[in-house]
Structures are given as structure tokens and as C-alpha cells.
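Following: one structure in C-alpha cells, then a few remarks.
A single protein chain has been removed from this complex, and every other one stays in its place.
Now for chain A:
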């Protein structure tokens, strides 16, 4: 005899620890199985694109921190990169190297939250404590370089705000020497854990075709075996000078999406070490007018953020304020696939699947 239950609705969130911010999913369930899902973002929408229209080009920078607040440096970078493209500004080499260093540190910091929070999502809260222990070191480095930990606003149009302070390079090397042992620890604690593997392997397998069709990007896309990383494919800044690999998944399941991030952290360590070794002397800010007033025109530029392709579209009408700014946020686009991804899985898997996308709601809502 089979038991039939009536479908019912379940609200997951808006404030659920696993939604990584304020995010609601309206699940239609048949027993414990998801029939369909209706993701409802918007609880953190602050209208940053509208706000940007009434601020000067420089004043927009602090708003970008508040998009992906787990990798504020990378968000800064995406925006200044677009304005530099709009104005044809050349950035001095030293500034580019510093950008790579802090950008990759931010990538590690962001992946650490993803890793730790993901362990927590599938039931192993200890992982959370470990990754936050190591994230602290990066936050200290950021505090040294710009005084802020979470919202750096460190990049400037044409360069960076300040030169590297005394002692930063040594501390950074210390972190690089230490960090691989921390990754080993995560591998022992999380990656190799049987329960963790049982919860994530073969769950929500995402084919390369679907990932491309749905414009997914970042680790979510690469976990499905698609070799698309802007740092390699369309190198910006000085990325073409460093040796590193783009880790790819083989299956495209939740485990791959998690593990690609672990491997990416190892690659970031490699990049930062090379950047520190090669760090040139010189100015940290290019020739930029005091008042930023781009000629009328438009530009669209992209960088590879920790969560995927961060694109910024800027339109100038020739005044000191941007006429239009649009942020193409990777978490936002990645979430567009959530409904299809969740269908047919059990309610316990919902958390594992959502966590594997690694969203941050500041960025989803903008």
C-alpha cells in the first residue's frame, strides 16, 4: 500500500541560518519531497544602483563593499575596473599587484565562509569555528592595510587608497606559510568526513550544459567541469603573469561545488605568493583627475569574484555622477536556477543544495 499525502507549502526563511542572510524559499512539498520551489529574495534590497546615481564616482566605492560583504575587496575591484575602462585610465603596476594580493586574500576569506558555513549547513558546526579562526588572519591583514575588516573601500579609480604598510608583507607570508596546514585540517575535518560526503555526493548534479544555459558562474559553474575563469580566459589586471590552475569538478554535485572552493584557496595562496615575490616599486595611483568626470559614454567590465562573474555596467553623461550603474551580481544570477535545482530532492537536501551555491544576500538583493 502506498501512502499519499497532500501537497503542502513550507516557508524556509526569511531568517533561517542556512539562507545565509534574509532569503525566503516557498517550498511546495509532497511529504518530504520538493515538488517546486519559489525563491523570494528582496529582503535586503537597498537600491544601491539608484543610490549610485546621486553620488560621485568615488562615493560609489563604499556601496560596492556592501554588495558581497564577505569579499568587499573584489566588489570594489569590479566597480573601479569598469570606471577605469570607461575613462581609459592606466593603473600603475604596483597598484595592480596590490589589488591581486588583497583580491585573492578576499577570495580565500570568502571561500572560508562558504566552506565553514557549508559544513554547518549539513550538520557539522565545528567546521564553521575552524574556518572563522583562519579568516580572522585575513581580516587582520585588511585592517592593517585600510583600517576596515569587512567593508574595506580600499580600491580607488586608478589604483588603491594607500600603499602597503610596514610589516604587512611579512605577516602575509606568515599566513601563506601557515594556511596550507589549515586546508589540510579542513580536509580531515570536513572533506573526508563520511557523513559530509553522504550528504553532498551525488546530490543535485548539475550538467555543464545546464550550467552554461543558465549563465551560472564561479565555482558553481566550474564544479560542473566548465573551464571558465576570467582570470585565465580574459586576463585582466596582471593575472597573466602568475602561474596557477583552474580547479574543475568532474560530477557537478554538491560535493564538487564545495571541493572546488577548497582547491581554489590553494591556488589563491600560490597567486598571492607570486605577487608578493614580484611586487614592483612605484606609484600606487595612476594619473587621475581630482574630480572624476568621464566623457559621455558607457562601458561594461567584468572580474572573477569569489562567487562568479561580477560585471559592472556604467553610463556617463559627462557629469561628476554616474548616469546609470548596473551590477551584474554572480549570486543573483546563480540563484535563478534554484527552483529547477531543488525539484525532486528531499527537504534536508534543500539546505545542502542552497549552501553549495554559496550566495550572499547583500549581493543577491543589491
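In this section, contacts are C-beta pairs under 8 Å (C-beta built on N, C-alpha and C of every residue); 3 or more make two chains touch, one makes a residue touch a chain; residues count from 1.
The rule is simple: contacts and distances are computed from a predicted model.
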Per UniProt record, name of the chain withheld from view ["NADH-quinone oxidoreductase", "Acetyltransferase component of pyruvate dehydrogenase complex", "Nitrogenase molybdenum-iron protein beta chain" or "Sugar ABC transporter permease"]: "NADH-quinone oxidoreductase"
Touching residues (missing chain, whole complex) on chain A: 41-42, 45, 47, 49-50, 53-54, 210, 212-216, 226-228, 233-234, 297-300, 302, 309, 311, 313, 315, 323-324, 326, 328, 332-333, 335-337, 365-366
